[in-house]
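Missing here is one protein chain; the remaining ones are kept as they sit in the complex.
Up next, chain A:
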Amino acid sequence: MTAATEPSTVDGASTGPGVRISDLTVAYRTPAGELPAVSGINLELAPGSITGLVGESGSGKSTMALAMLNAVQQPGRITGGVIEIDGLGDVLSLSPKQIRAARGGSIGYVFQAAQNSLNPLKTVGKQLLDLGRSHGVEDKRALVRQAKELLSRMGLSGERVLDSYQHELSGGMRQRVGIMLALVLNAHVLVLDEPTTALDMISQANILSIIKDVHAEHGLTTLVVTHDIGVVAEVADRVAVMYGGRLVEQGPTVDVLRAPSHPYTRGLITAIPRLTGDPDVAQPLPGRPPTLGTIPRQGCVFRERCAVYAAGAREDCETVDPPAYDIGAERLVACHVVEEER
């Protein structure tokens, strides 16, 4: 039982721990062999920052998020890399007991399908107690108090919610319960997978402002996984853009959105009318994202949909995996052309 799992009052002054992901590779076993869904990812979550991980569906975001808790599901496995969290060490080399304590205790995870992330046969309160028991919490009253505080901070009546079953809660309420369960043991790293998907517009805006608030109040380091670049624009300090299992671009959100560098990021942004401001300018990205089997094994994973590549085929795009080039101002871009034209 570590200090981090003990519910205590929030010390607003602290910032979350730093998280460094190096060379992370995750592969799924398929009939066609073991294929990587996440390849050689390097990403640093600065202490106290909110990072948005964005990309189309199938780009490997959830796989990477699960890897942060060493919870990649069968038939997948982490084939390489290090995930280092301050105060916890390398997540991937923790013992089964330690990793279970870390899940929920140090790292809070809000599940992609938070809509169905509760046991339908038990009240939220009972499941809260199960959570406490699983983490060796002795002071149940303090736990319940902490839970109610969190819930009321998010605009819910703690008393009522703890006494409810999942089917009695709306989508937005379930999402908030998910956040409460992720944070009630005082985790300081928060991972949210598609926190706004399946919610209506008003609940979406609500959840995003809640995420920003609890992030600041609890001193967290937060990773928000989303396919919606609008969500990133709303909450994230930094953005990492994922395509075909790689990070193709990362940097401060404001800069990346104002002046996207990678052709894929540019495509993503022009595809969204509410970011470009003019519906007539909005242009959907042509083509479809690759699946595990169709990700190119060599060269740039994006070249088949790349406007720059289409305008004039270059050999290194086909043969050389573009590394993350440092283009200054804390920005990294994995594109040969961008690096060359700088």
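Assume a residue touches a chain if its C-beta (ideal position, glycine included) is under 8 Å from a C-beta of that chain, and two chains touch if they have at least 3 such contacts; residues count from 1.
One rule holds for everything that comes next: contacts and distances are computed from a predicted model.
*Asks:* Which name from "Caa(3)-type oxidase subunit IV", "Pyridine nucleotide-disulfide oxidoreductase", "Peptide ABC transporter permease" or "Sulfite reductase" does UniProt give the chain that's left off?
*Replies:* Of the names offered in "Caa(3)-type oxidase subunit IV", "Pyridine nucleotide-disulfide oxidoreductase", "Peptide ABC transporter permease" or "Sulfite reductase", the one UniProt assigns to the missing chain is "Peptide ABC transporter permease".
*Asks:* For the full complex, which residue in A:Ile21, A:Ile41, A:Val54 or A:Ala102 touches the chain that was left out?
*Replies:* Here the residue in touch with the unshown chain is A:Ala102.
*Asks:* If the hidden chain were put back, which of A:Ser14, A:Ser57, A:Gln73 or A:Ser93 would touch it?
*Replies:* A:Gln73
*Asks:* Which of these touches the unseen chain: A:Ala182, A:Ala236 or A:Cys335?
*Replies:* A:Ala182
*Asks:* Name, in rising order, the residues on chain A that touch the hidden chain in the full complex.
*Replies:* These residues of chain A touch the chain that is not shown: 66, 69, 71, 73, 100-105, 109, 111, 113-123, 130-131, 133-135, 165-168, 178, 181-182.
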